[in-house]
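Here is the structure we will look at, set down as structure tokens.
Left out: one protein chain. Kept in place: all the others.
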Amino acid sequence: MPTLNDYLVLSAVLFAIGTAGVFVRKNLITILLSIEIMLNAVNLTFVAFGRALGAADGQIIVFFVMTVAAAEAAVGLAIVIALYRHRESLNPDSFTVLKW
Amino acid sequence: MLLLIPLLPLAGFLVDASFGRRLSKSIAGGVACAAIVASFAVALAAVFRLVALPPDARAIVEPVYTWIASGDFTAAFTLRLDPLAAVMILVITGIGSLIHVYSTAYMQEESDGEFARYFSYLNLFAAFMLVLVLGSNFLVMFVGWEGVGLCSYLLIGFWYQKQSAIDAGKKAFIVNRIGDFGFVLGVLLAFVRFGSLDFQEIARSAATLSPETTFGTVSLITLLLFIGATGKSAQIPLYVWLPDAMEGPTPVSALIHAATMVTAGVYMIGRNAVLFSHAPATLTIIAIVGAATALMAGTIGLVQNDIKRVLAYSTVSQLGYMFLAMGVGAYAAGIFHLYTHAFFKALLFLGSGAVIHALAGEQDLRRMGGLRKELPVTYWTFLIGALAIAGVPGLAGFFSKDEILFRTFANGHRLLWVVGLFTALLTAIYMFRLVFLAFHGSPAPAPARPEHPEEEEPAAHGAAGHGAPHGRHLHDAPPAMAVALIVLAVGSVAAGYIGLPASLGGGDRLAAFLAPSFTVAERPADAVERSVEPGGDREAEAGEASRGLEWALMTASAVTALAGIGLAWIFFVRSRTAADALVARFPGVYRILSRKYYVDEIYDAAVVQPIRIVSEDGLWQGVDVRIIDGAVNGVAETVGGASAWLRRLQTGSVRAYAASLFVGVVAILGYYLWR
Partner (left out) sequence: MFDLFAGVAVIASLLVIAQRNPIYSVLLLIASFGALSGLYVLLDAPFVAVIQIIVYAGAIMVLFLFVVMLLNAPHEMTEEDIEHPLAIVRSGATRLGGLLALALVVELVWALTRHGGESGVFGNAAVSSVAAIGRLLFTEYAFPFEVTSLLILVAMVSAVILARREGGPDAAPAGLAEPDLSRAPAGTEGDR
């Protein structure tokens, strides 16, 4: 039987994978995908803890997290589209206007 | 009531300073003259009240308000009228009034605003001088002391468009300040030593001491105070400002630099007579400095060609006499000479002013001559003044100067007496050189072009249509000026008689009147009144022998004076070329004298230049620019440099930001887990 720890370790691993993806990838869209991975890892943690504590609150929070993730994905992609229009590139390194 | 005496001129100052530009000249001048004349009236009334008191209780004290009350220390603004102050306020307000009236005519050609400014300064000066002499403690006196210095600066530099006038004003103020530094130190030391700044209290404390045999605290205090006096009263070494101060209008020279401000130092010593009597070392120094100054100034005055400069050096010389008197302990004699000197020196200055006014700004003696016929009133009054200062018997100057010389001799200072006598000879010579060159002989060949114009106004001189500014329009002094001249001339003759010595049949009334000021007001317990004038005891006992001595010395003085006049006559009337021949024989001596012993040059090299170099190169460049600015700018540059370095964090690269976020999370998480 999987214990709580198993779920937690899994979500930690997923979270780390997501973070590595944000850092390593050079494609804006892929970066956003990695963020989604991270969010999902967190969702998993919430549900696992909710189940362990015997309350449904964990799921409620997941509900909200998903909503926010959806909103964020939408806006993020809109920004990516706008940026692409501006520079025709999806490489984050080509957006250095904020450089000193 | 005492407060009114300085308050009235102060009110005049306020009116003329605030509204002067909008007032007509007659109103502005009228306000100022009314203020000082009213002050004279009040002073007269106050003196009458004073005289009505018995001699040993002759003092009117008027506390005005408590100025400083801090912990244990209180300093009150209190005015005190005693015989010494009475003489001073009468001189200040009386002669001051005459000079104010004279000025209304002399300054007539200034614009309305300038006219009012002049009178506002004049009134302010009178107010401060009165505060100086009426103050009952060092603090109030110091207020007046500084105030008259300020007004002197303002008035010397009155024609501020002229660079030489500005420079002279600054020089006067700065040299004064140097003296004032010594003065303040003396006051502070006195406070430390005696615990009070009040004159009476200090005198009482000092009277309990015995005169110092070595150079102790009291000697130091008095020496510091005397340094202040040398600045204010133009003695060696701080006299150098007075000749330059002639840049100011002539009535200013008459009032401030002859009759009143420069006498502040003498007054101060008189005020602290008890204190000074306990410091014989300082008194000796004072006497020597006084005599030396008198001699030195006399020699310089012999070769000056500017009419006002001659009078300026004459003033320095006569002040030397006063300090000589104070130094030998003859305080009353010093004050007596102060009083008579005020009359005839003011007269001489005002007379020279009339001459300059008539010659439209000419001040060079070599271009004058024969004015005797064209300016009679001026000539006769001037002559009286000259006779008085030379010490011709019968006039005021004779009595006061002779008194000083007598006291000097009688108190054992033979050498100083010789110096004093010789200086009297010089005085007669240079004074009558001036008279003869200016008023006798034939008029100067060409119409004088003003080389040292006193007035910068290009407007026509006088309202009566006298014509172009150059050229001689020789009208004698206008009524306002003539009145002053005549009154002063009468004073120069008559004023001396209240000091007529016993040996000539008089009662020496002035000295008797002044004596209480130079002693300590006795507490009821003490029975014996201690006088600090050595001469007083001596006169009581000496009797005939002293009389004879006095007669002999008087004769010597009179002969000297007449001899001096005679010498001047020979050189400057009989054959004018004789003087030039003498100059040709001793060119070196002449050069030294006419360059005033190069004192100004010495001061410049020894004092001014080193200070300037230290200030400019050392302090300004080194400290201010390099160190202070360097530090401040350095801080700014460091900040700039640091931020330029830190700026590089803003790479603009999103991934770099993400990286730093990532690293931060790991680090923080690790930190918390570790704990």
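The first chain written gets the first letter, and so on, giving A and B; residue counts start at 1 in each chain.
Note that in this section a contact is a pair of C-beta atoms (placed from the backbone, for glycine too) under 8 Å apart; a residue touches a chain by one contact, two chains touch by 3 or more.
Source: prediction; values computed, not measured.
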| item | value |
| --- | --- |
| Displayed chains contacting the withheld chain | A, B |
| Positions on chain A where the hidden chain makes contact | 1-21, 23-27, 29-30, 32-34, 36-37, 40, 43-45, 47-48, 50-52, 54-60, 62-64, 66-75, 77-82, 84-91, 93-94, 96 |
| Residues from chain B at the interface with the omitted partner, ascending | 651, 653, 655-656, 659, 662-663, 665-666, 669-670, 673 |
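Operating definition for what follows: only the chains that are shown with their structure count from here on.
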| item | value |
| --- | --- |
| Centre-to-centre distance between chain B and chain A (centres being mean Cα positions), rounded to whole Å | 93 |
| Of chain B, residues touching chain A in the complex | 647-648, 650-655, 658-659, 662, 665 |
| Residues of chain A defined as touching chain B within the complex | 19, 22-23, 26, 92-93, 95-100 |
